[in-house]
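A single protein chain has been removed from this complex, and every other one stays in its place.
And now, chain A:
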Amino acid sequence: MAVLLDVKDLTKNFGGLAAVSDVNLHLDDNELVALIGPNGAGKTTLFNLMTGQTPPSEGSISLRTNEGMQVLNGKKPYHIADMGLARTFQNIRLFKELSVLDNVLISMTSKNKENFFGSLIRTPNFYKTEARLRKEALDLLEIFEMQDLADTLASNMPYGAQRRLEIIRALATKPKILFLDEPAAGMNPEETAALTATIRQIQKDFGITVLLIEHDMSLVMNVAERIYVLQYGKLLAEGTPKEIQSNQAVIDAYLGGGV
């Protein structure tokens, strides 16, 4: 399979601290990869580097596009998002005071731009596009059985639904790669099981690559095809769930003796 996202020698120094150092990793088409590691290993920093929120100190990130491999370094987050990298956040960052539907519609803006004069004067085209986007957004919500909540304020929804909306919102940008930052954090076992099914379904139905950070090992071992283990900002191991489970270094660092 062809490499979709290629990360080479990625390093990020915060002052004297190397939060991420010399990380090499790659994501292929239609793959479900997990990124695990102890607290403070640099997982979220790695996410922020790949999605452009923090500029890397060294190394390169490149994405395969229609015009060949393109380097993402130095590009703004909105540009990278537009190129097909979407993400969710560890601590939910929804547009709280807007409706669920608006949350999804906002994500569709970058792929459906309009000029400023067009938004002042309502042409028939405006209503047509608006109706089309509304339908697309409702269809997307329906897949996750949230169409009845379309007019609810995002902040008024229960925690699990907010997490799901974050994923839907990211999917609405029509990404090639979806980054999920601890999607199961704060969920009970049933909710986690439901989420596991959802993630599988997303990857299958949308044909996209998913990279997820997660602490819940049952979820990781269940869904991931490949796993990267990060420790102290360095890549400790890489492999299938089986390989990782039997990797002595990983067991010592993270999983603990009994797994």
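Assume a contact is a pair of C-beta atoms (placed from the backbone, for glycine too) under 8 Å apart; a residue touches a chain by one contact, two chains touch by 3 or more; residues count from 1.
Basically, contacts and distances are computed from a predicted model.
Considering only "Alkylation response protein AidB-like acyl-CoA dehydrogenase", "Fe2+ transport system protein FeoA", "ATP synthase subunit b" or "Branched-chain amino acid ABC transporter permease", the record for the omitted chain gives "Branched-chain amino acid ABC transporter permease", by its UniProt protein name. Considering the full assembly, A:Thr51 is the residue among A:Ser21, A:Thr51 or A:Thr209 that touches the omitted chain.
Contact with the omitted chain, checked across A:Ser107, A:Gln162 or A:Asn247, is made by A:Ser107. Residues of chain A that touch the chain left out of the display are 51, 53, 76-78, 81-82, 86-87, 89, 93-98, 102, 105-114, 116, 118-122, 124, 126-130, 133, 169-170, 172-173.
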